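In this view, the complex is presented without one of its protein chains, the others remaining in place.
The letters A and B name the chains in turn, as written, and every chain counts its residues from 1.
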Amino acid sequence: MVEPHTAVPVDPAARAGYLAPPPRMGFFTDTSLCIGCKACEVACKEWNLVPGSGLDLLGMSYDNTGALTANSWRHVAFVEQPRPVGWQTTAPLAGLPTGPPAAPTTAGVGGAVAPEQGTLPGVVPASDAAPAARMADGAAFPGTPGTPPSGSGDRGRRAELRWLMMSDVCKHCTEAACLDVCPTGALFRTEFGTVVVQEDICNGCGYCIPACPYGVIDQRRGDGRAWKCTLCYDRIRVGRTPACAQACPTESIQYGELDDLRRRARARVERLHADGVTEARLYGHDPNDGVGGDGAFFLLLDEPEVYGLPPDPVVTTRDLPRMWRRAAVAALAMAVATVTAFLGRAR
Amino acid sequence: MAEAHPVGFQWVMEAKRRGATVIHVDPRFTRTSALADIHVPIRAGTDIAFLGGIVRYILENELDFREYVLAYTNAASIVSEDFRDTEDLDGLFSGYDPRTGTYDRTSWQYRGHEESGGGHEETATERESAAGLRHESHGPPMSGHVTRDETLQHPNCVYQILRRHFARYTPEMVERVCGVPREKFEAVARAWTENSRRDRTTMLVYSVGWTQHTVGVQYIRTGAIIQLLLGNIGRPGGGILALRGHASIQGSTDIPTLFNLLPGYLPMPHHAQHPTFGDWCASIRSAGQKGFWSNARAFAVNLLKAYWGAAARPENDFCYDYLPRMTGDHGTYQTVFGMIDGRVKGYFLFGQNPAVGSAHGRAQRLGMANLDWLVVRDLFLVESATFWKNSREVETGEIVPERCRTEVFFLPAASHVEKEGTFTQTQRLLQWREKAVEPPGDARSDLWFVYHLGRIIREKLTGSTRPRDRALLDLAWDYPTHGPHAEPSAEAVLREINGYEVATGRPLASFTEMRDDGSTLGGCWIYTGVFADGVNQAARRKPAREQSWVAPEWGWAWPANRRLLYNRASADPEGRPWSERKRYVWWDEESGQWVGEDVPDFEKTKPPSYRAPSGASGVAALDGVDPFIMQGDGKGWLYAPVGAVDGPLPTHYEPAESPVRNPLYGQQASPARKLYRRTDNPTNPSPPEPHSAVFPYIMTVSRLTEHHTAGGMSRTVRYLAELQPEMFVEVSPELAVERGLTHLGWAHVVTSRSVIEARVMVTDRVAPLWVDGRVIHQVWLPYHFGDEGLVRGEPANDLFGVTLDPNVLIQESKVATCDVRAGRRPTGPALRDLVADYRRRAGLDGHQPPVVTVDTDRPDTDRPDREE
Partner (left out) sequence: MGIRTRITSWPVYRQLTGTDPLGRGAAVRSPRTAALSPRTDTADSVARSVCPYCAVGCGQLVYVSDGRVTQIEGDPDSPISRGRLCPKGAASKNLVTSELRQQRVLYRRPYATEWEELDLATAMDMIADRVLAARDATWEDVDDQGRPLHRTLGIAALGGATLDNEENYLIKKLFTAMGAIQIENQARI
């Protein structure tokens, strides 16, 4: 279901002091075209000279990156599910001697053993097995030795199968909490409306880390500074495509003017729905959501949580003005009290 | 395709966006399956049964593109009355000799051609010399004049033979053999046939999942039969696309570093078949043959002239006697066994890592440990360079460094950006690469290495009068060099490959300019034209958006810059496009020539109405309706009277190792497969042999997107290594229960050759199958891992033995049987003890399974004597 546009989109660049800024630029990541090749992860690292993120087999399907971190600015999530996807005309495992699916258990195991990614503090990828296990929604696989072979008596319990892949990235929020809380001006809004960390300004205070409603921005171990996707600010300034979108073999990652991308995305959802892929939906496209809409938004084939995305992200600084007002009142009261006290003593 | 060729897959996505149905047949659910409309899990090693079912479906329902089939294929050709099918002989064709394991192909010939079949000896020679590979550019030699029945009713016409041959490949049989449920099979059959013929075409894509089998050539033959029956060859959006896995593996086949070929698919001479130049030329082309291959003598002369320059003259047969002669199989596996046996002294490795990438890794490493010397040229210290200090054989004590005499030279190689030259990609397109930077340190191009090695060797031989040294001393080896390291000019080499007029140096524009009198030379006739007009055509880079969708001005494709082979077939017999949607190349009556999107693959001005006069041969014998201009009869072959040594038609045989008794025929595995019967190369038993239950599971291997082949170019690269950091084995949840395997725990996989360990990946993407009433489990492993690099793991190819396809001598390394056990493997000498124990339990000590199946449980049919 596509939400109709109700509000005039805010132009964050104009709000950040750019006179006549260029159109807001962004990413539309269409997961229905993703083949999980991870070219985006590598192209990003090659261009931005991002360090390696560790050599750990995570067991989360083919995801060995785990999460967006200071050392992985694109992250391809892989979700194996015992469910159909709209373009399949036959169930992949129909008629085979299958038992219950493995997915919940394996995802859980993968989550439980996933080590830290060499970054601080950030989000340790899937450190909690439960959300990982939610990636799949089939019945639990017994997985214990001694259970009779499911194939022998248990024909065809597992027929459906789909493998979702999604290249995640910084959302470049319209209301970016990381930027709001940055005390040094290291995080700033570019003329394209994107949110970028200036590595020569960042002092590693880390305030931005808990502020991000998506758990994207992260401090690099041994360096201390915060790092994340810049939407290849250096490239887009001269009219070039960001490295990940340039490499993406199947145009799953599309870069362009945000308004144009939103139009394209709506058309794509309509087309997919018409083709029977009714599970297609957009995420992060709506300027009325808790972060004012994302500069990098997605076409998903399942609920956001399945991909490790928060269902209703809210800018963590949303309540700040109200809090500041209260704090100001309190401060004023205190000041009055103090002055009164002084006055009283002087008396 | 999405796994191993992601950027090529963008065109599948493009087709999908335009409404194409994508079908993916694979034992496991891959990244390709994830995007497919239909995924077909199949038992590894049973594709001929599956495809044979499609052939039957087409024929039984008369869904073939009859007009195309009649005009362009050999469906109407009549085959010898002496031919007997596998239907008659329980899995053998007529002419089988159980003593040699080869066929006398006399009875397979077209009627009236029986004399050209060749006896057992010829077939045996072809098998030993992988003669099938020659046909990559052209059909096998045969006379062009064939008896036909255009009504397709003659009981011995190809069409009827085909019908009878595939009659038993019913949907029920497909289900029984392949484990593919009937509904799934029928969905594929419907989609394929409905999307073919006049207005539509279907493309078939395969890779080494088809070639690495004992019946690999016949897999592809089955695909070709379907595509010909449906009119999908020579037409846009159709065809059979081999996705090759290395940057220039097509080039290294065209300009072969292969024992049995010379450039342009000329055969390496055989000592008995080609003692003289005349014998050699005569064997390449057959008298009366149609088509361009009849100019073979000119191609051969031009090659010899390119090799030996001024020394190659008509009076000395252009130095033909300088060519070394084959006496049999000199393929890479034979060579490795030759190393183990001490016959091979020295070995060069050029960017290849057989310790990980070739089947039977232990044999590879033990072979290298028994050389006098080894030269490894690579970017990195790969496993094949360090086997003497870091390998499992060192762990088990089979290689002791202090007792291993192999002298090893590691010479660092230049990378693709540090040298210039051409790669030939998977669609025969040559693309020139510019040099970006100098190679670091001692790194040099292989061009530099070979050129200077030749130069030094020739200097050392100066003054030699020994006849054996003449071939080296007379060699045309005077390439211009440049730069501080005296780098030879790759462009000069490409010019020689293209060919030129000897007197003037004018580059040839086409192989039709090649003369057989020594006045022209050219190193690879099919590449002639790449330097036409003195311009490096492979360096052309006209942007895609500035030219037609065929993009003829990007690089250069052999032959003659044709992008789609046999494209005459894209027009109907009268020369009109089959449909507007599928127009590509057609006859323009007004201008009197073939025109269209591509270079027509036909004589430009030969009209569709042309009929060759009787007695014509060569190009003149091609009728205006003979699109397959490199075939001896100008037709696409549904039935192959010559060319394949293991049968004129594809037949389902079980893999050399299978847990399943062949449900189709008494003959279990291919009776013509090439075996090396050695105690160090055991084969796991298959039914009806006893003890097959010792290795109850099927294993198959393939690539991951994140890695490349034997890992030498990916496990060494940080950004790739971290994406797939460890060796693992994919198992179904059902098998995990059966074997007590836990996700991310350890398992070891055992065959009669070796045992390797891997982390366990329990996944729904691998599923058990119902095969012939039983549950059959398959496991999957990536084959990228080895003991060097940033990430390490045990090589899956260690598990395979060596049994080959008889046509091309490619090993069966896409399917084997195995056992899977929980936990880590034993270490040190205990590793070999475990494998020895398995061999003992499987009854393999001193026993090799017979080639011709002996089955006491089955009633004997009309079959020849069996080998005891």
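Keep this in mind: contacts are C-beta pairs under 8 Å (C-beta built on N, C-alpha and C of every residue); 3 or more make two chains touch, one makes a residue touch a chain.
Please read these numbers as outputs of a predicted model, since none were measured by experiment.
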item	value
Sole residue of B:10, B:481 or B:742 that reaches the chain not shown, by the stated touch rule	B:10
Touch criterion as defined above, residue of B:171, B:354, B:733 or B:849 at the omitted chain	B:354
Selected from B:43, B:145, B:213 or B:244 as touching the chain missing from the view	B:244
Selected residue (touches chain absent from view) among B:91, B:139 or B:331	B:331
Missing-partner contacts on subunit A, residue numbers	13, 15-19, 37-39, 41-43, 46-47, 179-180, 185-186, 188-191, 196, 198-201, 233-235, 237-238, 240, 243, 246-249
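Criterion: only the chains that are shown with their structure count from here on.
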item	value
Parts of subunit A lying in touch with subunit B, wherever the complex brings them together	33, 35-39, 41-42, 45-46, 52-57, 59, 61-62, 64-65, 80, 82, 87-90, 92-103, 105-106, 109-110, 113, 141-152, 158, 161-165, 249-251
Residues of subunit B that touch subunit A when the two form their complex	2, 6-7, 9-10, 13, 16, 21, 29, 31-39, 41, 179, 181, 183-184, 187, 704-706, 718-726, 728, 732-734, 736-738, 740, 742-744, 759, 761-765, 767-770, 775, 777, 790-791, 822
